[in-house]
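Removed: one protein chain of the complex. Kept in place: all other protein chains.
We call the chains A and B, going by the order they appear; numbering starts again at 1 in every chain.
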Amino acid sequence: MIEVSQLTKAYPGVAALSDVSFSVPAGSVMALLGHNGAGKSTTIQILSTLVQPTSGRAVVAGYDVVHQPAQVRERIGVTGQDACLDLLLTGRENLVLFGRLRGLRRRAASRRADELIEQFDLGDAAGRPVQTYSGGMRRRIDIAAALVAPPRVLFLDEPTTGLDPCSRRQVWALVTELAAREVTVLLTTQYLEEADVLSDSIVILNSGRVVASGTAETLKQETGHSYCEVTVGHPDDVTRLAAMLADLDGVEAVPANNTVSVRAVDGVGTLAEVVRRTDRSEVAVTDISLRRPTLDDVFLHLAREPLAR
Amino acid sequence: MTAVAALTERLVRVALRDFDLLIGIATPVATLLGLNAALRHIIDTGTMSYADYVLPAIIVQAMLLGAVTTAERAAWEQSSGFTIRLRAQPVSELAPMTARMLYCLIRGALALAAAVATAHLLGFRLTGGITNTTGFVVLPLILTLALSLGADATGTWLRRSGAGQLLLIPQLILVLASTGLAPADSFPEWIQPFVRHQPVSQITGTLRGLATGNAAVSDLVITAAWCVGLLVALGSIAVRMQRRPR
Partner (left out) sequence: MSTDLPTSRSAATASVVLAERILTHWRRHPLVPLQSLLLPALLLVTYHLMVSRSMVRLTGADNLGALVSMCTVAGAMMGSIGAGFQIPVDRDNGLLGRFWVQPVRRGSFLAAILLAEAARTAMAGSLILLLGMAFGLRFEGGWLAVIPFLLIPVALIAVFATIVTMVAVHPRSTSMLTVLGAVSIGMAFCTGGVAPVELFPGWLQPAIAVQPLTHVVDAMQALAGGELAGKSLLMSAAWLLGLAVLFAPLAARGYRRAAESGGCG
């Protein structure tokens, strides 16, 4: 549904995007991860036809964003980092406005607005100016406005930034439901948990370049294995325990944390072996656990600091 | 005291960036030249040249417009949270308003100087001697301070931009329907009483007198009373507006 190939965007003095390529199959959810300024918003801006790329090609819903922007616009919905709404109009009026801009007639737009107000649970507030809304409510109207005419592709730029956990869950539920209805969703986020939970595939951007892509699972595996971590009671025991486990793969003693870690090549099997040996050693142990790599590790490894130039 | 100085300096910097000082100076100059060019041959001002006649009105107009921009400034500072944030600092709660008033006086003084300089080019001379000239300079400054305090209170209270625009309406009426731009008998009979006695007519009449050295004492006293009275009344309202808990 979205095909991006060698997309580049250069501003004077800044290469916002360099040679970015990825594709998003229809009906799936992809997350763009990256630090601030990595190029996530620029990508969305290009794909939503707001900005033209310097070079490269992007096809959304079957149409080229540069040469057929009108057709692209008819099939997409977009929300920005901040809710881009008319603050002086009421929530309902905003929805009717965008409905009519999408070609609905006045009454149809009105009915659609009512549907969305009901769906997003905005009943009381819909008649008040958006200026008076809280952040969560604004975000809800924002997303509703993007859905007024059911799009084939939905772009969400950091949709849950600044929301309380409850509102965040609501947005997640919405995205999952949309994906179930064959809407293709491309979202950007800084929340790793969000990318992990929501997306079928992830692309990590750093300073305008793709540094990794794949599913959450493959990314975690590529970056690191699970490992067993043993926390001992006495600092002196660290070296003693490390010696006992020395023949295992990837043993690392961290005296500062009172821990010894072992790469879990066999997963739970390695854990069992470590427990047996630790037991035999009669070292006082306060904690043994099997730690899986998190997307945090992936992110810290690949995306947190901008690439050195 | 340094807080006020810092805040005033900030206002001046912002004004330079937004051309406010430039407009403050250019408006009286352009209006004087324009009105002189347009109405010189139309309005009969007797023995006095039209430029000499109309200068006090230009000055009063400049003071009124300065007040209008003060209202906008006060409204912005209140609505943007700037003032509220300052309350968390060890700064007197009157400091922002004091800074705005200082800026207003600076703007007013510059406008006054520009107007007088332009009039000088058109043949105007201050012939009243030291005391009268001092009065000619001090009176408008008191007026601008008084009006700005009122405008500041209005802007702070309304808290939205456009506050100043509302004040343009009374200002337009007061200046145009006064003896500032034309003597009273230019107007139709039925409106002459209003024209003669309204405050702008009083003030411009007194300023004209001070410029030539023959201001009637009674006029002077009434005008001074107006200006000082406004200063006290509007000043206390403005101070109370700043002290209101939010």
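One rule holds in what follows: a contact is a pair of C-beta atoms (placed from the backbone, for glycine too) under 8 Å apart; a residue touches a chain by one contact, two chains touch by 3 or more.
This structure is a prediction, so every number in the text was calculated from the model and none was measured.
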item	value
Hidden-chain contact residue, picked from the options A:Phe22, A:Phe98, A:Phe120 or A:Tyr227	A:Phe98
Options A:Gly34, A:Pro53, A:Gly80 or A:Gly208, residue touching the unrepresented chain	A:Gly80
Touching residues (missing chain, whole complex) on chain A	41, 44-45, 48-51, 70, 73-76, 78-89, 93, 97-98, 100-104, 145, 149-150, 152, 155, 157, 178, 181-183
Contact footprint on chain B, counting only the chain that is left out	17-19, 23, 26-27, 30, 34, 37-44, 162, 165, 168-169, 172-173, 176-177, 181-182, 186-188, 191
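Methods note: only the chains that are shown with their structure count from here on.
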item	value
For chain A paired with chain B, centre-to-centre distance based on mean C-alpha positions, whole Å	58
